[in-house]
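Take a look at subunit A:
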Amino acid sequence: MIDTMVIFDLLLAVAVVALAVASMTTRDMFAAIVLFVVFGLLSALAWVRLSAPDVALAEAAIGTGVTGALLLRTLHHVQTVERKAAPEPLPVPMGVQIANAAFCGLLTLGLAAAFAGAPRGGPGFDLLVADAMSISGVDHPVTAVLLNFRAYDTLMEVVVLLAAVIAVWQIERGLSDAPAPALGEVWQGFARLTLPAIVVVGTYLLWVGSSAPGGAFQGGAVLAAVGLLLLLSRLYVPRPSHRGAARVAFVLGTGAFAAVALLVTGGGRMPFEYPLEHAKTLILLIEGLVTISIAVTLAALFHGREPVALPERAAGTGGRDDA
Partner candidate 1 sequence: MTLLSADMPLLPLFILLTSLLASPVLFALPESAARLRTGINLGMAALKVALVAWLSWKVSQGVIYDLSFTMLPGLEFKLQADPLAILFIALSAILWLITTVYSVGYLERGPHRARFFGFFSLCVAATVGIAMAGNLFTFLIFYELLTLATYPLVIHRGSAEALRAGRIYLIYTLVGGLVLLLGTLGLWVLAGTTDFVPGGVLGAVANDQRLAAQLLFVVLVGALGVKAALVPFHAWLPIAMVAPAPVSALLHAVAVVKAGAFGIMRVVYEVFGIETAQVLGLTAPLAALAAVTILYGSLRAITQDDIKKRLAYSTVSQVSYITLGVALASPIAAVGALAHLIHQGLMKITMFMAAGNLAEGLGVKKVSAMDGVGRAMPGTMLAFSLAALAMIGLPPLAGFVSKWYLAQGALDAGAAWVIALLLGSSLLNAVYFLPMLHRAWFRDGSDTPETPGRPRIGWWLAGPPITTALLVLVVGSFANAPFSPLEWTRFVVSIEYLE
Partner candidate 2 sequence: MTLDPLTLVVFAPLFGAMAAFVAPRAAAAIGLATMALTGAAVAWLATEVHAAGAVRTPLGGWEPPLGIALRADGLSVAMLVLTTGVGLLVSLGALDSFKGTANARLQQYFWPLWLLLLTGMNGVYLSTDIFNLYVMIEVIALAAVGLTVLSGTRAALRAGLEYMYASILGALLFLLGVGFVYLQIGQLDFAGLIGAEPSAAMSTALALMVVGLLLKTALFPLHFWLPSAHANATAPASALLSGLVVKAALYIFLRLTTYMPLPDEILVALIGALGAGAVLWGGVQALRAERLKMLVAWSTVVQIGLIFIAFARAGQVGLTESWKAAALLILAHGAAKAAMFLSAGRIKDEIGHDIIRDLDRTPVRPTLAQFTFALAAISLIGLPPSLGFIGKWSLMEGAMAAGYWHWVAVTMVGTLMSVGYFSRVMAGFLRFDRVRAPVAEHQGWALADLPPLVLALGAIGLGLAAAPILSFIELGYPFGMTP
């Protein structure tokens, strides 16, 4: 059996690398993005092979799914808003291509040599995590790391997400609210059919995270898909009056996470040091709120611009009430 697995691994590895190369070299951008999505899914598959189902889920949902949607949306924008004097991409001379490929190859060889020389298979944090699991409040190690041992990193990761949505709103401020393309009845029907299912799956992923692969990020990404469907099917249209609620939703996860981290110091503990008896509750609370924030934020990142009342108005006078 081992031999067949090795063949599988090799095939998968070659496919992953080939897809990466293809997505860089295909002339058509749409094809490149599609190739990239396939690349992401195969990478996720490889990560499952490496016994990392959580990461594979996250990569498939966020790294490939949401990212792919974002890329396609941008491609759509770039292709529909046509430029008259768009600069033609210069043809790349063969010599340059060969040089690039050679550089790429050398880099790979160098890094791979260093990689091959390094010890693999530990020791890492295995024992430390195993020792600490019993007082972490959850049963699933990855969740324990994310929300307890290295919760500070995770908090900052949510902060990055928050920074992104603020930056995106900032960048696209005052842009006219171009209507999403009409996708027809088939699509609407599909959206209605799948929406409840996705909500169930997302919530399930969140819930299962404390004991099995899954958690806030994967759940959030799946729930964000709900947002994407709603936006694309125009079942939900963001309005200026929703901005206040949106802002609250964006900061909800970060705020709750940080607040809990600080509030636990009340009992003479360190920040992030959850009292053991409430650890599970607190972690679930944080995860729940973070999931909501992630879902809303990812959907907002997809939507892009901040919903403003009258887009044609000058930036200064457009600052209407947010309530």
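As a convention for this text, a residue touches a chain if its C-beta (ideal position, glycine included) is under 8 Å from a C-beta of that chain, and two chains touch if they have at least 3 such contacts; residues count from 1.
Regarding selection, all candidates are chains of the complex that A comes from, given by their letters.
Computed from a prediction, not measured in an experiment: that's the story for all the values here.
Interface record for this complex: partner of subunit A among candidates 1 or 2 is 2, by the touch criterion. Interface residues of subunit A facing candidate 2 in the complex, by the touch rule stated above, are 110-111, 113-115, 117-120, 122-125, 128-129, 132, 148-153, 156-157, 159-160, 162-164, 166-167, 169-171, 173-174, 244, 247-248, 250-251, 254-255, 258, 261-262, 265-266, 268-274, 314-319, 322.
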